[in-house]
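Okay, handing you the structure first.
Note that one protein chain is taken out, while the other chains of the complex remain in position.
Our next item is subunit A:
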Amino acid sequence: MIPEIGHFALALALALALVQAVVGMVGAQRADARLMAATPALAAGLLVTIAAAFACLVWAYVANDTTVLNVVQNSHSAKPLLYKISGAWGNHEGSMLLWVLILALCGGAVAAFGTNLPSALQARVLAVLALVALGFLGFILGTSNPFQRIWPPPLDGQGLNPVLQDPGLAFHPPLLYLGYVGFAVTYAFAVAALIEGRVDAAWGRWVRPWALAAWSFLTLGIALGSWWAYYELGWGGYWFWDPVENASLMPWLAGCALLHSAIVVEKREALKTWTVFLALLAFGMSLLGTFLVRSGVLNSVHAFANDPARGTVILILLTLYIGGGFLLFAWRAQAMLPTGVFTPISREGALVLNNLLLCSIAAVVLVGTLYPMFADLVLGEKFSVGPPFFNTAILPLAVPLVGAMALGPVLSWKRARLFPALQRLWWAALAGLGALALCLALEGQRIGPALGFGAAAWTILAAMADIADRIALFSRPRAAWARAKGLPRAAWGGALAHAGLGVMILGLAGMGLATDTLRLVRPGESVALAGLDYRLVSLADAPGPNFSARRATVEVRDGSRLVTTLMPERRSFPLARMTTTEAAIHTTWLSDLYVVLGEEREGGAVLRIHNNPLAPWIWLGGAIMALGGGLSLSDRRMRVSAPAVRPVKAGARA
C-alpha cells in the first residue's frame, strides 16, 4: 500500500509541477497578481508531495518490503539501519528521487525566503524550477520508477554493494546534490532575467546567496567524496581524475566563477551577460554531471545498476534545458547593457582573470573527460586520459590563478595600482618564496610539491594580510577589535575561503611527498617506512554483522615508543560475493599512517603501507572553504532586501 502512495505522490507532483510552470509563466507575463501569488503555494505543494514520495521509499527500505523491486535489488534485512536508510539513494532510482526532492527543496526555499523578490521575478524563477522538476519527474515515472512491484516477492533482498555500506553514503550524495541542484536556482534566475531582459545590482544580490550556498555544499560534497574514496577504496589516493569526479569538479569550477562574477554584478553592475552565461553554464555542467554518472556511459565505481536507454532521456533533458537556456541567451543577451566601467588592473579586472582561468580549467577538464567518449563513439578508437594529462594541462593554469587569487581582494574597485597592492602583501610573498626554496632544499628537485608549499604559504598569509590590513591591526592596534567586529561577514568569509584553499593546497603538496612500500610479512616481522617501524603482530578472523573479516594487527613504533596499533581488514560479503579492503589509518595531523592488508600466503600477508604527509588537511581545507562560504552567506547584506527593489526609480535617480 505505502509504495502505491509514494507512486501516486510522484504522479501528483508531476501534475503540480506542470501547473506551477504554467501558472508562474502566464501569471508573470500577464502581470496577474493572483496567479503570481499562487506559485509559492504550488512550490510548497510540490515539496510536500515529493517529500511524501521520498518518505514512502525510505519506509520501504526500513521495513525491507521485498515486494518492491528496488528494495530487492539493493537491500537486505541483515543490513544495519543506517545503510537501510541511506541505501534508499544508493541506487539509480532512489538517487534520482533524491535529486528532485532537493530540487523541490530549493523551490520551497525560493518560495519561503524570496518574499522580498519582485513577484514577477519570483513567479518566473519558480516556473523555471518547476519546468526542470517536470522533466525529471517524467524521467523517474517513465523510465526509473522506484516503486515498481515484483511478484512473487523473494524472501529477502540481494543486498547493497559493500563498497557503499559506509556512513559516507548517508552524506556524500545529499551534499553533492544540494550543490548540483542549487545551481538550478541560479539557472532559473538567469532564465527569468533573460525573459525580463534586465539584470541589475538587485538581481546580483539575489543570485549571489544561491550561488554561494550551492558552491559551499558542492565543496563539502566533493571533499567528503574524496575522503571517502581515500579511506574506503584503499588505494591510498584522494583524487583519481575519474570521469565521475571530473563531473562534479566541472560545476564546481563554473560555480566558483559564477560566485565571483556575481559580486561584480552586485557591486559594480558590470559583467552582466557574462554572469548570466555562467549561471547557465554552471547548471549545464551539473546536468552533464548527472548525465555522465546516471547514464552508464562511464565505467566507474558509481556505475551501479544503470541502463543506456535512460542515458538517452537524460541527454534529451540536458539538451532541452541547456539548449533552451543558451538559445534564450543568444536572443536576449544584447538587451543587458553594462553600466560600470573599469580598467584591467582593478578588482573587477582580477575577477575577470579569475573567471577566465577557472573557465579554462573547466574547459580542460571537460575535454579530458568527454574526448575519450567521443573518440570511442565517432572514431572507434579506445583510449583513456589519465592523471598525467590533467596534471600537465591544469598546473600551468592553476599557478596564475592561485597567484592572482591572493592579490585580487587587496585591489580597489574600478581602478587600482599593482605596486601598492603588492607592497601590502610583501611578507606573504616572501614567506611563499621561502617555503618554495625550503622545500627545494630539503626534498631535492620536486617542483610540484615545492610550488604547492609556496602557493599554500602565499595564499594563507595573503588572506591574513588582507584581514589585518582591513582591521588596521598594525597601524592602529587599539581600534582593531572594534574594526574587526564592524567588518562585514562576507569579507571574513571570503578571506576564510581563500585561506581554506591554501590549506587544501598545503595538503596536496604534502601528498606529493607521499611514500609507500609493499612487502610480504609473516607475524613478528616488520617493515620500515619514513622512520617508523611497522610490525605485523598477528592475523585473525573477525566477525561482522553481514560480513566476515580477516584482520591484521600492526604495531607502529617510532624507535621504542608505540605510536599506534593499526588493524586493517579484508572483509568478504557472502551475499554480494565481494571482498573489500578496509584500510587502517592513523593520523598524526602531520601525516597519515595508512596500512592495507593484501592477500595471505606462505604463512604471511602482503601489507601495503603508505606514509601520506599532511593528507587530512586536503579535506579540512575543503571544509574551511565551505565554512567561509557559509560565513559569507550569514552576512546581513545577503538577507536584507536589496536597495533597488523599485529599479525603475533607482535607475532614474542614478
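In this section, a residue touches a chain if its C-beta (ideal position, glycine included) is under 8 Å from a C-beta of that chain, and two chains touch if they have at least 3 such contacts; residues count from 1.
The definition used in the following text is that contacts and distances are computed from a predicted model.
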{"item": "Options \"Cytochrome c-type biogenesis protein CcmE\", \"Multiple sugar transport system permease protein\", \"RND transporter\" or \"ATP-binding cassette domain-containing protein\": UniProt name of the undisplayed chain", "value": "\"Cytochrome c-type biogenesis protein CcmE\""}
{"item": "Sole contact to the chain not displayed, among A:G197, A:G323, A:G386 or A:P574", "value": "A:G386"}
{"item": "Among A:L175, A:L353 or A:I624, residue touching the chain not depicted", "value": "A:L353"}
{"item": "Among A:E4, A:E443, A:D558 or A:E599, residue touching the chain not depicted", "value": "A:E599"}
{"item": "Absent-chain contact - pick from A:V199, A:V364 or A:A450", "value": "A:V364"}
{"item": "Residue of A:L520, A:V563 or A:L627 touching the missing chain in the full complex", "value": "A:L520"}
{"item": "Where the missing chain touches subunit A, by residue", "value": "161, 299, 301, 338, 341-344, 352-353, 356-357, 359-361, 363-364, 367-368, 371, 380-386, 388-390, 392-393, 396-397, 518-521, 570, 576-581, 596, 598-599, 601-602, 606, 608"}
